[in-house]
Structures are given as structure tokens and as C-alpha cells.
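Left out: one protein chain. Kept in place: all the others.
This part shows chain A:
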Amino acid sequence: MRVVLAEDLALLRDGLTRLLEAFDFEVVAAVDNGPSLLPALLEHRPDVAVVDVRLPPTFTDEGLQAAIEARQKVPGMPVLVLSQHVEPLYARELLTDRAGGVGYLLKDRVANVAQFIDAVRRVAAGGTAMDPEVVGQLLARNRSPLAGLTVREREVLGLMAEGRSNGAIAAKLFVGEKAVSKHISSIFTKLALPPSDDDHRRVLAVLAYLDV
């Protein structure tokens, strides 16, 4: 799989490159600033982009902006955004195009190599990977449209937002896969999501979660 990487700190850029290459990804471009990110994304059309939110020259959110712009030009281009901190606000902005293929993780998660690589693959395949911290911040508040969900359904939705598969959710909650899919269809009904393919509905459920 071909990857475009954007990270300004040399230490992390080299580390990520080494990590990705160790798992058979091909890093076709590794940029260290905001302005050169968008051209790199449009030129290489990677299978997945791994992007730091904050990049030179202004050190604000230009990595995020470039990722959003690239997805406007190339709908559905898979992007995994990394940051030292996570904001539900940014997650919402990344997901508003409702196209899937979006990840948003704390940089800390890189330390758990297996999970990180799994997240990159999932995003590349069109899924989502929301950081548990984003999910946790949203779980902390208790407001509509999620007020109608049971505690268990909410747990399932949280794990769905993180991007876990039914099997993984079942394992995490110590229940059968059947129970999980029952919860999920109940969530879809309660959130009044139109019938469509399962993956897309999962993204929509996550969006409802993020209050988009």
C-alpha cells in the first residue's frame, strides 16, 4: 500500500516511515510542512495518508485543512490524522463529507504498533478509526439524539466509532456477535438511519454520535 506521510518532527517522521515500511507499506512521499502536503496528496493519490494536524509554517491546523481539502478534490481519499491532542470538533470536520475512510488518533497510539497498523489498514479500506479519547469526551455528555439509547447500545456505538468490527466489539464486551448485531440494528433504528450498506450506516451512526 502506498502512503503519503506529513510530519514536521524529523524524529517522528523517520520513526513512522520505518514503522510503516516494516509492515509492507510504501512511503511514496514524506513531507515536513503544510504547503507541500496538498500537492503531494494530489500528485501521488496514495492508498492512505498519515497526516499531523499541526505543521509549519504557522503551526496551527494546516495538516487538517490540507487533508479536508484533498478529500474535497478526491472524495473518499483515506486520511489518518494524528495529533498530540484530540478535539471532537476536528473529528466532526473530518467526517462531514460522510465518505468514510477517516481516522483521527492521538500520536500516543503509535506506541501500540499492532493497533496502530490495524487502524491504518482499516482507514485505507474505507472504515473509521476514532481515538477512544474523542469517543470518551463525547460519552461524558449525555444529550440527544443519543439520549434514547441504552447504556449497552451506547457502549457499542462508542466502539463502532472507534472503528471496531462486530467481532472485535463482541470480544471487548464479552458477548456473542449475534448480540452485537442486534444492538447495532437497534441503534440504526433509534437514530433513524436510512437503510443502506452496513459500512455506510456505521459511518452515519458515528456522525450522529459526533452531533454533526
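Everything below uses one rule, namely that a contact is a pair of C-beta atoms (placed from the backbone, for glycine too) under 8 Å apart; a residue touches a chain by one contact, two chains touch by 3 or more; residues count from 1.
Going forward, contacts and distances are computed from a predicted model.
**Q** When one chain of this assembly is omitted, its UniProt record names it as which of these: "Phenylalanine--tRNA ligase alpha subunit", "Heme exporter protein D", "ABC transport system permease protein" or "histidine kinase"?
**A** The UniProt record for the chain left out of view names it "histidine kinase".
**Q** In the complete assembly, which of A:E7, A:D47 or A:D61 touches the absent chain?
**A** A:D61
**Q** Name, in rising order, the residues on chain A that touch the hidden chain in the full complex.
**A** That gives, for chain A, the contact residues 53-54, 57-61, 83-85, 87-90, 92, 106, 108, 111-112, 137-138, 140-143, 211.
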